[in-house]
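Other chains dropped; remaining ones untouched in position.
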Amino acid sequence: MLPALRTEVYEANLELVRRGLVIYTFGNASGISWEERLIVIKPSGVPYETMRPDDMVITNLEGRVVEGSLRPSSDLATHLTLYRAFPPIGGVVHTHSRHATAWAQACREIPCFGTTHADYFCGAVPVTAALTPEEIQSDYEANTGAAIVRLLEGRDPLGCPAALVAGHAPFCWGKSVTDAAHTAVIVEELAAMAWQTLTINPAAAPLPAALRDKHYFRKNGPKAYYGQKA
Amino acid sequence: MLPALRTEVYEANLELVRRGLVIYTFGNASGISWEERLIVIKPSGVPYETMRPDDMVITNLEGRVVEGSLRPSSDLATHLTLYRAFPPIGGVVHTHSRHATAWAQACREIPCFGTTHADYFCGAVPVTAALTPEEIQSDYEANTGAAIVRLLEGRDPLGCPAALVAGHAPFCWGKSVTDAAHTAVIVEELAAMAWQTLTINPAAAPLPAALRDKHYFRKNGPKAYYGQKA
């Protein structure tokens, strides 16, 4: 089933390794076929070195495995919550990449300090509120997704394709799992730059709105003029 | 003698090189056969580039060499103290990896700032008290082990598989030497993340107990549901 999506999800997972965002069995990427309403996701705790495309697990939107002999990522329920709440998205990526995780652990949003950031996010990479003990003790993974959904309330999820979960790490999404993995790499880079910016100037201010919007809309939306014509 | 353990210890030592935790002749890993009551340990001061499995040294629990023509690691007595005090463990790894060593030098435990940490430690990676001049001047390496043993008093050593020695560096252990090396890599990553977390937010607080326990027990203990069924 879904051989092309299976390969794309597999490659997106490997891209996280190649870009240095994950070690051992950290991280997970998934993609969805909205037509089939099926999700392809990395299996839980399988080392990247030996992982094969066939190891990807296919589930429905309720999380029932429909193909694959391995258990899906333990974060599956977070992915499912995001897919159900954000219908325009086609992929979800979760990593514990070093710099982005440091911001999540600091319970701080990543401020939009520069144009590198504004090329991807028209504002901060937001951070969720802490989950309550009740949310943690029951349906933890789904509630992690729900905290992200609440954080994005009223926004186009493709206009803010990542969030930090407080005390945890980033989740990223996009039109495809390839895009979500790309965003995960970008968020890691933005987190590293922002950390150093703060050290150099603890009073550093976010980018003025005019410059932020200029860069964001130069690369995103109908008036974008970065890159080659489609 | 013990060819399988010898190879495993050799490979664990090389894993430290591959993961960037050691340079030159830094670091040492050992494993124990509880059945034979024999330890296999890296030789002292031999470069990793030329080290062979046959260079591993086999000693008894009193540190007497029973096989091998090279001198064992100068930290052998620390390893032996840990094995004698922590019978469930099968391997010990010591490195001077950069970030974890910085925390040891700062004489600070690594706080459990996030779920990456809580996946492996249900609380801080603790730091020992300073050794007294007497402990340093006589039986230094054994006393280093004793400081770790005192620090872990009353705890299951497999529930806290690493400690920082104040002013020195981390020691890690586990069911096997492979596990101990894995923990050494994780501790280095946690140390890096915690350092950056503190820089971003000097008032960063440890993870709430509910989230810490959720992650720890999701991956450890009888109710773990991370990874594949055994």
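The first chain written gets the first letter, and so on, giving A and B; residue counts start at 1 in each chain.
The definition used in the following text is that a residue touches a chain if its C-beta (ideal position, glycine included) is under 8 Å from a C-beta of that chain, and two chains touch if they have at least 3 such contacts.
Keep in mind the model is a prediction, meaning the values are calculated, not measured.
Of the identical chains in this model, 2 are shown in place, and the full complex in the file is built from 4 copies.
Operating definition for what follows: only the chains that are shown with their structure count from here on.
Put simply, chain A has to spin 90° for its C-alpha atoms to lie on chain B, with the angle rounded to a multiple of 5. Centre-to-centre separation between chain A and chain B, using Cα means, comes to 32 Å. Note for the complex: chain A touches chain B at residues 23-26, 43-46, 70-71, 74, 96, 98-99, 101-108, 130-131, 133, 136-137, 140, 167-169, 195, 198-199.
Contact residues of chain B toward chain A in the complex are 19, 113-116, 182, 185-186, 189, 192-194, 196-197, 199-201, 204-205, 207-208, 210-211, 214, 218, 225-229.
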